[in-house]
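Right, I'll just put the structure down here and ask away after.
The complex appears here without one of its protein chains, the remainder shown in place.
Every chain is named by a letter (A and B) in the order it is written, and numbering of its residues begins at 1.
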Amino acid sequence: MTLRISELRFARKAFELGPIDLEAQGGRMLVLIGPSGGGKTTLLRLIAGLEAASGGSITLGDDLLTGPGTFVPAAARRVGFVFQGLALWPHMKALAQVRFAGKCGKKEATELLLRAGLPASLHKRLPGALSGGEAQRLAVARALAGHPRLLLLDEPLRSVDPHLRDGLQRTLRALAREGEHPTLCVTHDREEALALADDLVVLAGGRILERGRPSELCREPRHAFTARFLLRADILPLQGTGPKRGCALGSFSVPDWLQGEAALALRPGDLRIHQGDHSQSQPKAAPEAGPLPATPLPASTRPATPTTTAFPTKTLLAPVLDRHFDERGCLLDIEIEGQPFSLLLRPGEPIPDPGMQVRVGLDRTPLVVQADGGSE
Amino acid sequence: MRRGPLVLLGTVTLFLGTACSHKAESDVVLYCATDQHTAEKIVRLFEKETGIPVKARYDTEANKTVGLVTALMEEAKNPRADVFWNNEIIHTIRLGKAGILKPYDWPGAKGIEARWKDPKGRFAGFAARARVLIVNTEKLPDPKARPKSIWDLIDPRFKGKGVMARPLTGTTLTHVAALFQTLGEKEARRFLDGLKKNEVALAKSNGAVMRMVSAKEGPAFGLTDTDDFNVALRKGFPVIAVYPDQEGMGTFVIPNTVALIKGSPNPKNGKKLADFLCSARVEALLARSGSAQIPLHKGAEVPKEVRPLSSFKAATWDFAKAAEIMDKILPELRERFGI
Partner (left out) sequence: MGGKVIQSARPGSKTFWLVLLVFVLLAILPLLYLFFGSFFPEGSFSLEAWRKILATETERVQLLHSAILGGLATLFALLLGGGTAWLTERTDLPMARALGPMALLPLLFPPIVVAMSFADLSTATGLPVVALLLGVSHAPFAAALTARGLRSIDGRLYESTLLARGRLRAELFLLRQCLADILAGALLVLVFVLSNHGVPEFFSVKKKSWFVYSEAVFLRWSAPGKPGSLRAAEAVASSAPLLLLIGLALLICLRARRKGTLVTVASDFRPLPLRALGRGKLPALLFALILPLLGIVMPLWRMLLWSAGSTANHGTSMQTAIESFRRVVTELSGDLGYTLGMAALAGGLVVLVALPLAWEAARRKPWIEALSLIPLAVPGVLLGVALVRLWNDPHLPLARLYDTPALLVAGYGTRFLPLGVLALANAARRLPASFDEAARLSGRGPVLRWLKIQGPLLLPTAVSVFILGYILSLRELDLAVILPPGNDMVPRRLANIVHFGNEDVGGALAVLLALGAALPILMRILLTGKAGRADL
């Protein structure tokens, strides 16, 4: 079963979505990431038939759900939906919710709840008596009741404690791969997106910015937004319009595919502190360590387009604003061209105090990306 | 009809249910503005004697008889009532003028003098109430120092001691209109001006006048109807009724009225009921009731507690003219007594 969305448009007041073209395969999880207000939830609601599109088409398998002159009502689409906030009926016990949603018997409902990871001892409880994770599992079970042909998840892990997410993510991945139905999940959480996605689509401002496997997007994001979102990169605009454009850190080649304004996407590990004089440093050609996922990346489906470029770059003096730690090590907040940037200190490096000036330069090939504003 | 056909179903069922549940078809419809407690007994007697069921609808005196007169006016296109029994006369005249009443020769009221009946036969008066002064004998113990005239209300001797209902509705309004008709505008206005000067308290109804005079504190006497006075008497308060102006214009008497409604659904039975209501028997019953109404039939038997019409001087006034005057003076009265 494949979900195909073509030229889908939606407009309400100042908000516009689309045109959206998308394809989701059965047995795979497609994750839509993007900022709040970007149109992710609206897209799910359009697919579910809870909103009417103003143009374009939605096809599930061989059935046209939305198209010119056609609108299959939500009730007839056989779509499972896990709502943001879950929308569990507060007066109905867990088992009853699944039975009502799936028009199924007690046995089938119990099995579904167990498959979603809700132990039998909780089946007679009201949603208010369940923890965040348990309620989440109930919502998933309810969405799967009635053998949906498509599963839609709207921020499914939002109300779940971080330490419980791993288990739920496993369950969701397993459920997505079990059936023949495609699963669409929207989130604004990068960890969640990367953990769940077989395919990833970046949606912002009502448009798709880019799409690909998670590994590809993490390795070669094309858009400033994607780099910021997935790689926690900071963006430094490049000046000029030609094939070579410059900034305080040097001058960089712009890839052919990039139209319009370009920018450097600086991951925390891309910058390093230079000790000594103002001389130019010789950075390494490839990153040694970085924020990329450690898992082996699947084969790319994207055309190989160079987004990195060779450089000699400059160093510059930058004031230290602050410092903090996370799982990657010690991060400095420094200021370049009036904007804050993150710099990951190498193990053993002395930690400068806030207020000090440090000389910084690039440590590895930076990513050149499309500046904010464009789309696919 | 996707959401809530149940809502509709319920609403329809409700309406059908209530429509079917209504009481049995009545063979005569009476709109009655007199005291329900008294009237019901008379209605039941009629039903018992004739076998004709009466659907009676009563007014609320507290609401100043707004309900039934308004309803009769509004129902004129599709009349629902056969008979209107009013506890006073002015609204009946008004309904007659509006063309809502049907002329009739009133065989049941043959024994009642013509002056109590409409010359055009649109209504007949019967069983009257007198406008009397209720006097608290404990507050005014000296019989000689008690008021004898309605003019005593504005006599400086009784400054701050009198009370009457605001003359905006009911029998008090009728009374004031009658004063305008019999005394002329100048004298009537002198009376109204005097009320304020003499600090006469204004009550909301004749019942309130009775209660205020009966109470331990407050006004010592007031102008009210005989039926209200009788309530105080029954309750054992130290009060007497003074029939005012026996040496002057006389005491005002306001009759009940009965009328037939034009185009009514049950005209035959309506006549039977109307004849019954203004009969000497009913007058006698009303005289014996708690409201102690005064029979108008000549030679009617009168119980001890009721003063017959022949025993006191009744003022002579023209109802129709008073009704006309009332319409004219109402705005002035509202201005005077509205606040």
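The rule is simple: a residue touches a chain if its C-beta (ideal position, glycine included) is under 8 Å from a C-beta of that chain, and two chains touch if they have at least 3 such contacts.
Predicted model only: the values in this text are computed from it and were never measured.
Hidden chain, full complex: it touches shown chains A, B. Within the whole complex, the absent chain has one touching residue among A:A74, A:L164 or A:C330, and that is A:A74. Touching the chain that is not shown, out of B:M212, B:I261 or B:A300: B:M212 (per the contact rule at the top).
Here one chain is not drawn; of B:K159, B:K268 or B:R334, the residue touching it is B:R334.
Residue positions on subunit B in contact with the hidden chain: 1-8, 10-11, 14-15, 18-19, 21-22, 35-37, 55-67, 69-71, 73-78, 80, 94, 98-100, 168-169, 201-205, 207-208, 210, 212, 214, 217-218, 227-228, 231-232, 234-238, 290-291, 326-327, 330-331, 334-335, 338-339, in rising order. Contact residues of subunit A toward the unshown chain are 48, 50-52, 63-64, 69-81, 83-92, 100-103, 142, 145-146, 159.
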